[in-house]
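Dropping the structure in here first, questions after.
Of the protein chains in this complex, all but one are displayed in their positions.
The block that comes next holds chain A.
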Amino acid sequence: MNAGDSGEGGNRVDTLDIETTRAWILATAAAVDSHRDVLTELDAAIGDADHGANMHRGFTAVAAAVGGDYAPETVGQLLGKVGMTLISSVGGASGPLYGSAFRAAGRQLATPEADGDQFALALRAALDAVRALGAAAAGDKTMVDALMPAVTTFDEAVTSGAGLRAAARAAATAADAGARATTPLQARKGRASYLGERSIGHQDPGATSTALIFAALADTLDGTLGRMP
């Protein structure tokens, strides 16, 4: 049956439906859980050692809110719920920033499933929301340094004909590279900026958690869609 289905339309399965979105969010929660200490240590070096705990609290609340019986009608509704939950549980700068990002993305996805083009628009909206709220530019050593290359790479991949799954993998790779590239930067926004030159030499915790979210997306799509023959 599966072989017949996918044989009929290889592109058709390369979409993000509500269940895949839910799986992505739960995979993100699991990744945040297993990287809690890593995020805390990165933040201890240049911030206040709470990013791991805050993200963990937030995504634990998110997993509870969107797991199980929660039955949204659109992908956007689910992402909006993620955003509101993060805003009301994370605190710090990450709460409003990630919360606004998910909400902005959700507003672009008022359908039960999204293709690559739609998701590219949603990612662009998320980036715009983060930049509007946090006023951070590329190179300021913030989550924007992972988010921006991920969004741009996703966009380019989709534009050049890649499916959602391939575009997500490319975006995850770009986000990870972007997070790693924050190490030599001097922070110009957020609490790390108070350290001046002493912020150089440490990877940014916010960029790192952004990379986790994109890795979870790529892994989820690989796992879900990758099983299709």
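Just so we're on the same page, contacts are C-beta pairs under 8 Å (C-beta built on N, C-alpha and C of every residue); 3 or more make two chains touch, one makes a residue touch a chain; residues count from 1.
Keep in mind that, in the parts below, contacts and distances are computed from a predicted model.
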Name the omitted chain as UniProt records it, choosing among "Glutamyl-tRNA(Gln) amidotransferase subunit A", "Xanthine dehydrogenase family protein molybdopterin-binding subunit", "Ring-1,2-phenylacetyl-CoA epoxidase subunit PaaC" or "phosphoenolpyruvate--glycerone phosphotransferase". "phosphoenolpyruvate--glycerone phosphotransferase"
Of A:D48, A:E73 or A:D117, the residue that touches the missing chain is A:D48
Among A:T20, A:S89 or A:T152, the residue in touch with the chain that has been omitted: A:S89
Even though one chain is hidden, which residues of chain A still touch it in the full complex? 40, 44, 46-50, 53-54, 57, 87-97, 133-134, 186-196, 198
